[in-house]
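Chains shown are a subset, placed as in the full complex.
Every chain is named by a letter (A and B) in the order it is written, and numbering of its residues begins at 1.
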Amino acid sequence: MTRAYRLAEIAERFGGELLGNPDVFVDQVASLESADSNHISFLTQSRYRRLLAASRAGAFILPYPERDTVKKPRILCDDPYLYFARVSLLFNPPVEVQPGIHPTAVVHPGASISGDAQLAAGCYIGADARIDAGTLIGVGSIIGDKVHIGADTRLYARVTVYHGCQIGQRGLFHAGAVVGSDGFGLARAEGKWLKIPQIGSVRIGDDVEIGANTTIDRGALDDTVIEEGVKLDNQIQVGHNVRIGAHSAIAGCVGIAGSANIGRYCTIGGAAMILGHLSIADYVSISPGTMVIKSINKPGKYTGSFPLDDHQNWLRNAAHLRGLHKMADRISALEKKESSK
Amino acid sequence: MTRAYRLAEIAERFGGELLGNPDVFVDQVASLESADSNHISFLTQSRYRRLLAASRAGAFILPYPERDTVKKPRILCDDPYLYFARVSLLFNPPVEVQPGIHPTAVVHPGASISGDAQLAAGCYIGADARIDAGTLIGVGSIIGDKVHIGADTRLYARVTVYHGCQIGQRGLFHAGAVVGSDGFGLARAEGKWLKIPQIGSVRIGDDVEIGANTTIDRGALDDTVIEEGVKLDNQIQVGHNVRIGAHSAIAGCVGIAGSANIGRYCTIGGAAMILGHLSIADYVSISPGTMVIKSINKPGKYTGSFPLDDHQNWLRNAAHLRGLHKMADRISALEKKESSK
């Protein structure tokens, strides 16, 4: 459990302008609706202002324009959401690592485990693997031969890292994530498929988060690369030899096909799909559900999803969609007749 | 193995009108094509009637209009599919729980395990977890600290439940399911991403089924909530702070983004995607592959997916689609000229 903080201590750490009683103690963050007097809450959008007035929170984090919306103790700042994130991290540090090796862990004698690492129950560490200080290998996680996991990285339960993959520091990997499975490499041989051995690996930089049941394939020849600061949500598929540039964030259910090259600082919405061998520039934003079938060379926001409709209306329009090129021809024909008059 | 039942016993339990020999014994359900004389089969749609005549089943469940289609023993009823479901549940009760703790299970001393629960090989139970009577924690499943799992719930192999999650009674969880992983909460801090601790939990009601490799994130501040009777298929992603209303059924590969609020009695087709912070009313049906990008306030069926086409035709139409607003302008121009004559 974390200790309580005086509001003045918080403002001293993170800045902002403190109004009201600086000596109120808070020990946790909470939503406006659920907060109690020992909580600090926050407002990011003025449309939730009615919740602010009704909230039982002991203190608030507010944008400057809301200075006088409540009388309770409050901190004014430029970016309440970021400020809230910092306060929440203060109250809720990452799960503490308890150095030691659980008796049910299976560790290959050739592995190198830092004395400050934790190997939880039922985990497995392969030959010549190296686990650095402050790192947690969660319950039932499986670390292949020759894997290196940097310091202060946490693998929750049941993460699988295949042989030879390299993972940086301060990472966070959720249950069911798979790193280094074979890419989907096949050659046709008289109608049948011949498997192409996947002899590359996966290199993951520092400060990367990988969501539950996300899969990252190893490279066919060279490596699949996830640069530092990348955040991947759940159920994402990353194909072989993909590169994801630093500080890009990708939402759930996205698929990225082999050899796609995603830039830095990109955001990709849920269930979007990126085809293989494409390049996406830095600072590109892809909307949810969008199929990216060609490279994108300029920063900006890109979208391609069928608009929602009631079913009957969709049926009517879908029928016409298959004849859209004929509609275009008919318009051209009408224009031609019109202009020839 | 289940015992055999006389057809008359079945009709007595579940109703309907029995025709033909009431003393025929059946001990299993089967499809019309695969059935043998010890099986009972069923017909739901008249277009499969030709299979009925050829079937070797010993008895049938039929809708009333098919009263005279066959001469074999048969039960007539209003809803043969539901009737078949009840008979199948009679023959195929849920896997039996065998109370006890496998010697390879790792159970934290502070956990509270009912004497009538089963902990299978290699499972892990964290501190202060509580497992109620009649519940199965399957092989390799991982139950975090302070989790509570109600009575008669079955977790098949390799289910992961993170700390603090609450699961109701009579649930069914399939392999690879993850409950309570971190939501995808990030704040931008000078171009980088700052993780927002996910301190909410997941609450799952009674009679909920969760499919293989489905993931349900814990709430950021408040809880993610799955109400009673909800059925989730495989490979579904449920974001943080989502609420899914009672008795809704969601097919495979669906993604539900954070804070979406799905009503009761909804059905969502496979690979549909619901964006965050939306509300969907009760009794809404979403077609497969539909991207829901705004709230839906009225019951009904909603669709939005690109119609299938042969590739060449698709290419032609897709080109025009990007200029659709210009086509609309050209039609307006033609109409204007026409009306000015």
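Here, a contact is a pair of C-beta atoms (placed from the backbone, for glycine too) under 8 Å apart; a residue touches a chain by one contact, two chains touch by 3 or more.
As the structure is a prediction and not an experimental result, all values here were calculated from the model.
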Because only 2 copies sit in place here, please give the count for the whole complex.
-> 3
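Following the convention adopted for this analysis, only the chains that are shown with their structure count from here on.
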Chain A to chain B, mean C-alpha position gap in Å, rounds to 26
Please give the residue numbers of chain A that touch chain B in the complex, ascending.
-> 28-31, 33-34, 79, 81-82, 84-86, 88-89, 91-92, 102, 104, 121-122, 139-140, 156-158, 172, 174-176, 207, 209, 211-213, 229, 231, 233-235, 247, 249, 251-253, 265, 270-271, 288-289, 305-311, 314-315, 318-319, 321-325, 327-328, 331, 334-335, 338
Partner chain A, residues of chain B touching it in the complex | 104, 106, 122, 124, 140, 142, 144, 158, 160, 162, 176, 178, 181-182, 184, 186-189, 191-197, 199, 213, 215, 217, 221-222, 235, 237, 239, 253, 255, 257, 271, 273, 275, 287, 290-294, 296, 300-307, 309, 313, 316-317, 319-321, 324, 327, 330-331, 334, 337
